[in-house]
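One structure, as structure tokens, below. Some questions next.
All protein chains but one are shown in place.
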Amino acid sequence: MRRLLFLLPLLLLVVLAVGVGTKLLSGSDPQALPSALIDKPLPTFDLAALPGRSDGLASSDFGGAPMLLNVFASWCVPCLAEHPVITRLGREDGISVLAINYKDKPEDALAWLKRNGDPYRRIGADSEGRTAIDLGVYGVPETFVIDKAGRIRYRHPGPLTPDIVDREIRPLLAELAK
Amino acid sequence: MIPEIGHYALILALLLAVIQASLPLWGAARRHPGLMAIAEPAATLQLAAIGIAFAALTWAYVVSDFSVAVVAGNSLSVKPMLYKVTGVWGNHEGSMLLWVLILALFGASVALFGGNLPPTLKARVLAVQGMIGAGFLAFIILTSNPFLRLDPAPIDGRDMNPLLQDPGLAFHPPFLYLGYVGFSMAFSFAVAALIEGRIDPAWARWVRPWTLAAWSFLTVGIALGSYWAYYELGWGGWWFWDPVENASLMPWLSGTALLHSALVVEKRDALKSWTVLLAILTFGLSLVGTFLVRSGIITSVHAFAVDPERGVFILLLLAITVGGAFTLYALRAPRLKLGGVFAPISREGALVLNNLLICTATVTVFIGTLYPLLDKTVSVGKPYYQLTFVPLMAPVVAVMVIAPLMAWKRGDLPGVLGRLKFAAVGTVVLILAAAWLQGGGPVLALLGFGFGVWVVLGAATEIAERVRLFRIPLRDSLSRAVGLPRSAWGTAFAHAGLGIALLGMIGSSYWSTERLVLARPGDRIDLAAGYAVEFDGVTAGQGPNYETRLGDLKLLRDGGFVTDLAPEKRFYPVARMPTSEVAIHTTLTGDIYVALGEEQADGRWSLRLYHHPLVPWIWGGALVMAFGGALSLSDRRLRIGAPRRAAVPAVGSPA
Partner (left out) sequence: MTWRSVLAALLLALAVAAPAGAIEPQEQLTDPALEARARTLGQELRCLVCQNESIDDSNADLARDLRRIVRERLTAGDTDDQVVGFITARYGDYVLLRPPLRPGTLVLWFGPVVLLFAAIALLILRRRRRPAEAPPLSPEENQRLARLLDEESAP
């Protein structure tokens, strides 16, 4: 019994080291937080269009087919970095990318889209950031996957990379399309 | 050229460390004096080699040699010289070099000043120290080499994070590392003793000075970090329960328990296996801190930007070092002789209680820090620690006054409490005074205040008891006081220092006044304790590597002018970072703290004004604690080893 007690520190160390080690190697980003809205319906919102456009974005625009929701801003550097990936996704058949323009000056956003390309089916202007808060957004960019029933199934905080698109998003979209 | 010399010196150091780690250990097992004697020169040369490497790196920064990658990544030609030098350890690679430098420094110190250590123990201690050094030198050379070159060299560097360009950076990491890494000595002693198979009061006597030195340094290091956060972050907070802050607190707590535990081994030959475990644990916690900051597993303003690969390397080093020690512990500790018996109510008993509580507090901080890393749905912040850590430390603080007055082996609690009655009365009186001054004050604040006063008065009682104050003529008391061993004074100061720091924490946490205002030039804002601030406008200016908006304020007290205050809002163009420099006026009883906010559309400026009562006592108290530690260290009795055992007369000689 006494022997066992002396072994305890070593055992605890091994357990902790293995636990922390696996966490490290899993490659998860320490800044990434799980969304509280997974499997919940998209919160109701209705955002106006950017000036000069007729689209706007509402929660009712989702559903019927799996879609991507991308939150971006013209002042956000990683958004620019991920934009080619988003553009490629948006131009593909069968994938719709809808966007929320977060806390942006409308003229800046329009200029950014003109300069970098506009792959979005619809864009809603969230100048106060309220809708983003309802979605649990804590930084830009963020990308959500919404299913046929209008429920949030996945949220990626930070810029999308081709690796993440291939590993997480495409398989999920394929599954949700069934 | 010089960076290459540094690079070679580093590799040489690794080879020396490997030699230091292996041959003396073998020599000790074989009782071969020649092999054991290799340890000392190996340790000294290792220090010299790393010293050369460090000097080479410093040179590269001083001359702004941007062909060295870390210099290009972290320095700027127009950066002030002080920050060029302190920038050496302002990034991952350089700070690791500082880490191994200090490790080698402690090893060489034992080699040079450990003359009274038995040869086998000394050889083993240096060997273990060498093993640690070898591991971390390998880590540096393989994954974090500061001497990598850039070709072609950029014209100028990318500047250092403006938050780090501060005098605080000059001292905070070195002191912190002297503490953290200094605990490696206690670790080496513990492992060496486990290998030898013997822990005795002499061992404790050798361990204590090294642990005390490391503890004192760490106290100063933590205090500096806290003070730096206080004036850098813009509103007067001094502790955030940030994972990296916790990583420095844990070895400090465990080191405190170790110091007290080693005392019991030394005086009463008891608590041996616990002391050894604490020695291993304390350095283990230091390594955990090193790991957390560099692995990329946490987000924190303190974290270096490193990748998981390095993190895994450090984790392995940690696992092997601490795991090896724990394995040895599991094998050898059960065989240690059980020591002196003592009653539960005794000084040993009080120290055991003290250790239990401190260790539980350490576990609390550990779980609070690590849990969110493993379960991302939960987070742990200040409210958690206030509900768990504080209630655990409260009894520690209460008991720490009683323990020094208790006798060893069997204590007389009613007698001790009787001797503390003046301290108790004094505490109540001062609590009432504080309540009256603050107009009530939250109950918890008064309670905390009472604890702080209790500790300070208790420390005074310690000394008063020793000199038999008021029980013998005053002159005799005075001469006794002068003749008291320094470690007695050291203990009293260290304990009192904690009390003073506690008072500072209470004052600034509960009795602060805050004024958030929008002001126009000419406005006058009342603050607290008779202070008022007059706002005279903001002017634009330029620094060596930044632009600034300088606020012009006057501090008044009861209408009279006290001093000018000049808070700033700076912008560093190369790093593209704004910072806010607060203006602080420090007095013995508190701080006036002013931060400049943003300019509003209507031309008014937002100002944040604070009065933080007693806040300088936090750092003052920490300095007093460290002073107490230094005082104890200077006690000659502590530095001379136990007297050599007298030669045993032959069996059969008359009794």
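For reference, chains read A and B in written order, and residue numbers begin at 1 within each chain.
The rule we apply is simple: a residue touches a chain if its C-beta (ideal position, glycine included) is under 8 Å from a C-beta of that chain, and two chains touch if they have at least 3 such contacts.
Values in this document were obtained by computation on a predicted structure and should not be read as measured data.
Novice: Can you work out which residue in A:19, A:34, A:51 or A:162 touches the chain that's missing from view?
Specialist: In the full complex, the listed residue that touches the missing chain is A:34.
Novice: So which of A:53, A:88 or A:103 would be touching the chain we can't see?
Specialist: From the options A:53, A:88 or A:103, the contact with the absent chain belongs to A:103.
Novice: Based on the whole complex, identify which of B:1, B:378 or B:482 touches the chain you can't see.
Specialist: In the full complex, the listed residue that touches the missing chain is B:378.
Novice: Using the touch definition from the top, which of B:48, B:150, B:356 or B:623 touches the missing chain?
Specialist: Residue touching the absent chain, from the options given: B:356.
Novice: Which one touches the absent chain: A:41, A:78 or A:139?
Specialist: Selected residue, touching the omitted chain: A:139.
Novice: What residue numbers in chain B mark contact with the hidden partner chain?
Specialist: Residues 29, 120, 195-198, 233-237, 240-243, 299-301, 337-338, 341, 344, 352, 356-357, 359-361, 363-364, 367-368, 371, 375-384, 386-388, 392, 442-444, 509-514, 516-518, 597-598, 600, 606-608, 610, 612, 645, 648-649, 651, 655 of chain B touch the chain absent from view.
Novice: So that we can see where the missing chain sits, which residues of chain A does it touch?
Specialist: Residues touching the hidden chain, for chain A, are 5, 31, 33-37, 103, 129, 133-136, 138-139.
The rule is simple: only the chains that are shown with their structure count from here on.
Novice: Going by the contact rule at the top, pick out the chain A residues touching chain B in the complex.
Specialist: Residue positions touching the partner: 2-3, 6-7, 9-10, 13-14, 16-17, 19-21, 23-25, 27, 30-34.
Novice: Applying the document's contact rule, which stretches of chain B touch chain A when the two form their complex?
Specialist: Contact set of chain B toward chain A: 273, 277, 280-281, 284, 295-299, 308, 311-312, 315, 318-319, 322-323, 326-327, 329-330, 333-334, 370, 373-374, 376-377.
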